[in-house]
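Structure first, then comments.
One chain of protein is taken out of this complex; the other chains stay put.
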Amino acid sequence: MDFDFSFLAEYSGVLWRGLLTTLQFVGIAVVLGLVWGFVLSLGRTSSNKGLYWLATLYVEFFRGTPVLVQLFWIFFCLPLFLGVELSGFISAVIALSLYSGAITSESFRAALKSIDASQFDACIALGLPQGVQTVFVILPQAMLRAIPNLLSNVVSLFKESALVSAVGMADLMYVGQNIANNVARPIEILTAIALIYFAIGFPLTRAVSLVEGRLLKVVKA
Amino acid sequence: MAFVEIDGLVKRYGSLSIFEGFDLHMENADRLVLIGPSGCGKSTLLRCMMGLEDIAGGTIRLGGDDYIQGATDGRMTLDRRVQKEVGMVFQHYTLFPHLSVLGNLCLAPVRSRGVKKSEARDKAMGLLERFGLAERANFYPSQLSGGQKQRVAIARALMLDPKLMLFDEVTSALDPELVVEVENTMMELAEGGMPMMIVTHDMHFARSIATKVVFQERGKVIEAAAPDDLFGNPQQERTRDFLRNVLHIEG
Partner (left out) sequence: MNYEFDWFYVKKGFPQLIEGLWLTLELTLWANVIGLVLGFLVAIGMLSKIKAIVWPLTAYIEFFRCTPALIQLVWFFFCIPILFNVWWSAEFMGILALGLNLAAFNAEAYRAAIQAIPHAHTDASTALGLNVFQRIIHVILPQALILSLPVLITNGIGIFQQSALVALISVEDLMYQGRYISTQTFRPIETLTTVALIYFAVSFPVSQAVTLIERRTKRLLAN
């Protein structure tokens, strides 16, 4: 069996655009997910029972169902529900962001929970008002502690983003499969696609463990 | 009227009763060291005084002002103005890990007492200078040794000019060679006339810093006396037992 990777050069432009589309989806989902996740985590730590259950149900549901199902649901059902046309792009962004928000809120919540109770004692002993305690002591620590998890969420989203190809978005995965069909050379093209994903996913994953090690040292005081 | 008056303190953790009517008085010039078996409620007492625990009954007074009053329904009243006159240092440092040494010292004065940043900074530098920590001002807690962390924690409490300092086993988490530097810092404070309540397992240190030693067991004061009397000539059988055990273990 002989392989021929040379034809890939011809498609480099298309692949590049596919990759950019992928990164675009990930970028938007990460940013929107941060905001939405923060709001959700407020709900999940709220003393208001109604808010708490609403947020909890939401998070558990999005973590307990396949992202593919979520994506199809948003793509096919949301327009019917709202009675408006949604482009595939918008649907995909909404789906990824809703999922992103769910996992992000978990990262925030875990970070908040991991702050030692003695930190709160110290605040009281120093007579810090509630607001000062939250803004200057608890929130910054929660953010620091959440960073590794937030980064690893980025990796997850990066990988899950390949699903948007299933609703016809021309991301890296989609472009790759298209070329594979056209030139009937699946091995070369699919391997190349996998390697491109790896070339981004691997350093990101490494960065997560590096940052984690660093932060653990700082936060453990 | 004593400087600190704890009268009829009642403290329970759920069904576990720690104090059922605990009394303790302390004079302004006193440095009171609490000793007693582990689990007898020494930390709980200090935490109650700091307002960290809800108490079910009794009053705690400082300089004649009621500032914590227990109530059976669990709704104790707490006068935050007086509470602010008490400083506390914990066993496990509890520095804020995301702030530098200077940041740790200046946070409370600047954010809750309205002290100007530059003023707080000068005061902090003065304290750090005094403790030999000036060149660590911009370090983060994770870059400090245990002894340094604990001395920063003491300085942080002093920033608020407390009228009374509480120390809960502040040297217990330290490596033996670092204990001395923290104890020396406390000695220096003592010489400056700071009223203190100290919980420690180090009987030699207790003897040298205390003006009064209180032996406490099962939520009651068993014996209270000047250090030389309590260590040299304990009156109660239980005090003798306790001292024999700890001094024996210490070798």
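Letters A and B name the chains as they come in the text, with residue numbers starting at 1 for each one.
Convention: contacts are C-beta pairs under 8 Å (C-beta built on N, C-alpha and C of every residue); 3 or more make two chains touch, one makes a residue touch a chain.
Bear in mind the structure is a predicted one, so any value in this text is a computation, not a measurement.
The chain we do not see here touches A in the full complex. The chain that is not drawn here is touched, among residues A:N48, A:T65 or A:T134, by A:T65. Interface note: of A:L20, A:V35, A:C77 or A:L216, the residue touching the hidden chain in the full complex is A:C77. Residue-level contact of subunit A with the missing chain is found at 1, 60-61, 63-70, 72-73, 76-77, 80-83, 155, 158-163, 165-166, 173, 176-177, 180, 186-187, 190-191, 193-194, 197-198, 201-202, 204-205.
The rule is short, and it goes like this: only the chains that are shown with their structure count from here on.
In terms of their C-alpha centroids, the spacing between subunit A and subunit B amounts to 46 Å.
On the side of subunit B, the complex with subunit A involves touching residues 47, 50-52, 80, 83-84, 86-88, 90, 92-98, 107-108, 111-112, 140-142, 149, 156-157, 160. Residue ranges on subunit A touching subunit B, taken from their complex, read 116, 118-119, 121-122, 124-129, 132, 136-137, 140-141, 144, 217-221.
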